[in-house]
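Take a look at this one; I'll ask things after.
All protein chains but one are shown at their positions in the complex.
The first chain written gets the first letter, and so on, giving A and B; residue counts start at 1 in each chain.
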Amino acid sequence: MSYAETHEHHHDDHDHKPTGLGRWLFSTNHKDIGTMYLVFALIMFFIGGAMAMVVRAELFQPGMQYVDPQFFNAMTTMHALVMIFGVIMPAGVGLANWMVPMMIGAPDMALPRMNNMSFWILPFAFTMLLATFFMEGGAPAGGWTMYPPLITQLGDGFPFLIFTVHFLGVSSIMGAINIIATIFNMRAPGMGFMQLPLFVWTWIITAFLLIASMPVLAGAVTMLLTDKYFGTSFFIAAGGGDPVMFQHIFWFFGHPEVYILILPAFGIVSQIIPTFSRKPLFGYESMVYATAAIAFLSFFVWAHHMFTVGMPLAGELFFMYATMSIAVPTGVKVFNWIATMWRGAMTFETPMLFALSFVFLFSIGGFSGLMLGITPADFQYHDTYFVVAHFHYVLVTGALFALMGGAYFWLPKWTGHMYDEKLGQLHFWLSVISVNVLFFPQHFLGLAGMPRRIPDYAVQFTEWNMISSVGGFVFGISQLLFVWVIIKCIREGKKADEQVWEGARGLEWTLPSPPPFHTFTIPPKVDEATAHS
Amino acid sequence: MSNPQDTYFIPEPSKWPVLFSLALFLAFCGTAFMFNQYLATGNMPGFGSHLLLLGFVAVFYMFYVWFRDVIDESLSGVYNNQVDISFRWGMAWFIFSEVMFFAAFFGALFYARVYSVPWLGGEGAGAATNEFLWPAFENVWPLLATPDMTVDGLASKFTEIKEVIPAFDIPAINTIILLSSGATVTFAHWALKKNQRAGLCWWLFATVFLGFLFVILQAGEYVHAYNDLGLTLNSGIYGSTFFLLTGFHGFHVTMGATMLTVILLRSISGHFTKENHFAFEAVAWYWHFVDVVWLGLFIFVYWL
Partner (left out) sequence: MSAGYMKKIRGAVISLFVLAAQPAWAEYGLNMPEGVTPLSRNIYDLHMLIFYICCVIAAVVFGVMFWSIFRHRKSRGVKAAQFHHNTTVEIIWTAIPMLILVLMAIPATKSLILIESTGDSDLTIKVTGHQWRWHYQYIEEDFGFFSSLAPESNEARQLKSGIDPGEIENYLLEVDNPVVVPVNTKIRFMTTASDVIHAWWVPALGWKRDSIPGFINESWAIIEEEGTYRGQCAELCGRDHAFMPIVLKAVSEDEYYDWAGDMMVAVMDAEAGADREWAMDELMERGEQVYSTFCVACHQVNGMGIPGAFKPLVGSPVTTGPLDGHIDTVMNGVAGTAMAPFGMQLNDVDVASVITYERNSWGNDLGDLVQPSMIAERR
């Protein structure tokens, strides 16, 4: 929170802004809540990253050097839970909070008090989750997918894990409802749905995915809970249930979830690329339809995570075809981005660098995803480092890179100061090189036969693991630079004007940087010139 | 900003959201501690349950103060039409999220009936499963005897069901009760729209009455199931799906009836106008949702 506090004096006098701790605890202001979300996500990123560093350190060479296997599994599990639920999702919601009202010309979010509750649940929820480290039986160690029966072997941490998931679900659903209500109901006059900036569109669809999928996860973990404490047998064959049933329900949530992580990233990239190409986004309508198509299809592909559980042939074929078909709308998006660059006048500031590397590296992750979706081949790939490589390409160089690009893109707007371009670019180049050293070799490891979720491995996997670990450490340390850039920007960055970027278009760029505490209390009039970028 | 109706109402900073989060945190932690305690000692009372009680009271208090603020604001007229629409979207999507929650449990029911139980019973590709692991287990629904009973006999971990609750008995009566309550709440709405206060209150009262009647009858069924039928949470997948589906539904009916009671009390004290009564409508929507879920339950859990 601290960095936003330091720039208080920039605000206009007339917007009587609450002060002190109460400003944050009791906030009903979308900008403050957005800031809290973003800072929270950044902190959690370091916690989840530190866990990944333990994983990479143990995997640096064969043999068990530092941690017990059980603790290693806990590291893997908690790393994923923290990164997904504590970093990417909150960061996305944080951006939505900050930007959506400003982009659509709304005075705030539709339901401001509920907005604050969506945020404040998070610190409590993660307190609960992280506290499991100190409990008998340790932290959850059954993978972030929480498959039974293994997960029910967890000790005292078990009910805390379940309730954390419930808690996070409540937060996400409330957040998503708020975003939908805001976009449906609070657009400035003249701002039709087809005038919305693409970031706003991706958030409508993401919010829908959240509301449709989080309750299903809540149901699944509730069944885990009753299986363990109340004698039910949803996931116990002896009682007529099936452990695999959990996987079906989980992935019915889980696959839409991964698009919850990536769609806002698509939105960010769709704002950045036109700006720095100085050219309107190519194929706006098809971008919207493609996003909707991805979301729609995402509900019919879940079983591609469980091809090896022994489904009937018809099921395997159906889920293979459905999975492959997602490449089409995603391809449309990639092609549109490239067509936006085509014959533009590009410059390569840090946000653009992140966006370009997103297009390139996310697509690589997409290609490996497509390969995983081919069922017979997945019989080999499944549960190997090939999968780990796939999802880090889409999650780290996909979702995370887009979020970082977004942070650089809007930082001047939020703080009123320019960040240090040189340092930003240094951060980018360090990150983009080390992240590939980190994750690219994992493709080889997976193909050569290294299973995932193992703390120790056969010696023939040594080389690539060492390289990967070194890449991991460099990537981790590089992220300290990110924090430094943000702090430096707030403290001594040179003043930013309202436009910030030459090619920027949209309502948010008509506001001063930083925008006053309350904006658009009187709705702006939207015309062609200020409509979507 | 002379007329509050011109601008969208943005509430002042409020203590309730963060305190509500804290209250939920206490309730969750309390429950978790309680479960752990129970597993370790076989005893419920203790630190966990005290914490749960505290959290529970706090959650209720938060509902009370938060809604009190909202009601005050509503009565003072700061909500314009646009705020009203936000509430509508909010409630509609909340109900959708509830639909998806129930979908998970219906999904479990269908999965068991269509897929896993037949497999265990040796159908299709399940021949080997049945032959080697659960010989003599048959795929029937309702599933009275669990697969492990065919192997372990009396040593089974589960309770054998003697009989299930027939659809055209109390459940059918409950269906009628709930459907009628859907009608009465609509009558109440019509009365309100015609500004007939007495009609409003009486029809609401009837709805609340029917709602609680449903809950009482359902509770009676549970007692009967546990005491006489051997139908418990512990009687295999039939008991599991039966109790979680009907249980969560019953919980929602209770919530809905409680909310209706609040609406009834507010109606009696003269709240709501014929144009402006979103709280009433929200609860009515919720009530209809609970109704529709019951129909699904009646058909797929009790009847077919």
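To be clear about the criterion, a residue touches a chain if its C-beta (ideal position, glycine included) is under 8 Å from a C-beta of that chain, and two chains touch if they have at least 3 such contacts.
Remember, it's a predicted structure, so these values are computed and weren't measured experimentally.
Of the listed residues B:W119, B:F243 or B:F298, the one in contact with the hidden chain in the full complex is B:W119.
When the omitted chain is restored, the residue from A:G138, A:G219 or A:G506 that touches it is A:G138.
Across the entire complex, the residue among A:I236, A:A402 or A:V435 in touch with the chain not shown is A:I236. Residues of subunit B in contact with the chain left out of this view: 39, 119-120, 125-126, 128-129, 132-134, 147, 157.
Where subunit A meets the missing chain, the touching residues are 61-65, 67-70, 73, 135-138, 141-143, 147, 149-150, 152-153, 155, 228, 236-238, 242-244, 277-284, 286, 306, 308-310, 313, 316-317, 320-321, 324-325, 327-328, 331-332, 334-335, 338-348, 356, 359-360, 363-364, 367, 370-371, 374-377, 379-380, 382-384, 444-445, 447-449, 451, 453-464, 466-467.
Here is the rule we use: only the chains that are shown with their structure count from here on.
Centroids built from CA atoms put subunit B at 31 Å from subunit A.
Subunit B makes touch with subunit A in their complex at residues 1, 7-8, 10-18, 20-22, 24-25, 28-29, 31-32, 35-36, 38-39, 66, 82, 85-87, 89-90, 93-94, 96-98, 100-105, 107-108, 111-112, 115-117, 119-120, 124-125, 133-134, 143, 146-148, 156-158, 232-234, 236-241, 243-244. On the side of subunit A, the complex with subunit B involves touching residues 18, 22-23, 25-28, 106-108, 110-114, 116-117, 120-121, 124-125, 127-128, 156, 158-160, 162-164, 166-167, 170, 173, 176-178, 180-182, 184-186, 211-216, 218-220, 222-223, 226-227, 229-234, 237-242, 244-245, 248-249, 252, 310, 312, 518, 521-522.
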